[in-house]
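Missing here: one protein chain of the complex. Every other protein chain is in place.
On to chain A.
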Amino acid sequence: MNWISNYVRPTINSLFSRREVPENLWTKCDECGTMLFHRELHDAQNVCTNCNHHMAITPRERFTAMFDGGIFTEVPVASPLADPLHFRDQKKYPDRMKAAQKKTAETDAMLVAEGEIFRTPIIAAAQDFSFMGGSMGMYVGNAIVAAATRAVELGRPLVLFSAAGGARMQEGILSLMQMPRTTVAVEMLREANLPYIVVLTHPTTGGVTASYAMLGDVQIAEPNALIGFAGARVIEQTIGEKLPEGFQRSEYLLEHGMLDRVTHRKDLKEELVTIIRMMMHLPPPIAGDLPAPAETPAEAPATPAQSAPKPKAEAKPKAAPKGKKK
């Protein structure tokens, strides 16, 4: 095995791929067939500029687009035991893992980061569908626990972007146990009175929807995302009927009272900030560039319910009413 190609190159690739989007390549939209230049698609966060079809976006791309200035710090995630069941189907689990790591240049199916969105400090976690279908195994569980722990430590809200086909079968019962385990993480946020906002993205199904992805204080979904517990084929086989139009899609769930909002990817950042700042009793955000943060006066100590350390960059809005500090 070549150490260089396995460990060094993926990291370097991921560094460059963020900056060097080739100008001369295009992708065809699955929905409307429009040819989209990579640059154009990248600028639109992988949403078709013709038909608004939301394509997959990696956690790293999403965070780069979402965090102010594209700057975020990864929150470390404890490494779980590798292959605790010695699982082997047609391939060995460690081989599947290595292939996924090589393909994505990521450790596993979730990335956790801290940073600011419109100068509002948050913790964000995003699931990576390109890594073994985003499947929830022990690493994803550890990532959510790490995200909640860090959020409680810093008094920040947690925003979680879900995307998964379900649990990781190769970890057997230990993947199933991530349902109660991640629920413990949600409970930690709840006890600390910190907002937990879930953004469901295409697709979010199985054990993931039946645990942390449905327990948000606010539930938002990207348009037309497939969201459900049971797979469409299983349902059709069980009931022997065709499924209704739009079944298990975001808009359908919204109509059935299962979501708070369906929001276009380009509007998500603003919406998250708006909601979070109200929940945290912060003044409304200011769009656009702010002056350097250095001269902000020291903040009064916050009460536990709003214990989020104020971002250093916090500036008083000029026009907005003074944010109630109580």
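The criterion applied here is as follows: a residue touches a chain if its C-beta (ideal position, glycine included) is under 8 Å from a C-beta of that chain, and two chains touch if they have at least 3 such contacts; residues count from 1.
Going forward, contacts and distances are computed from a predicted model.
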Absent chain [UniProt protein name; select from "Elongation factor 4", "Transketolase", "NAD(P)-dependent oxidoreductase" or "Acetyl-coenzyme A carboxylase carboxyl transferase subunit alpha"]: "Acetyl-coenzyme A carboxylase carboxyl transferase subunit alpha"
Selected from A:59, A:141, A:157 or A:285 as touching the chain missing from the view: A:141
Hidden-chain contact residue, picked from the options A:105, A:154 or A:177: A:177
Residue of A:105, A:192, A:230 or A:286 touching the missing chain in the full complex: A:230
Interface with the undisplayed chain - residues on chain A: 80-81, 83-90, 138, 141, 145, 167, 169-177, 179-181, 183-184, 186-187, 206-207, 209-215, 228-231, 234-235, 238-239, 241, 243-244, 247-248, 256-258
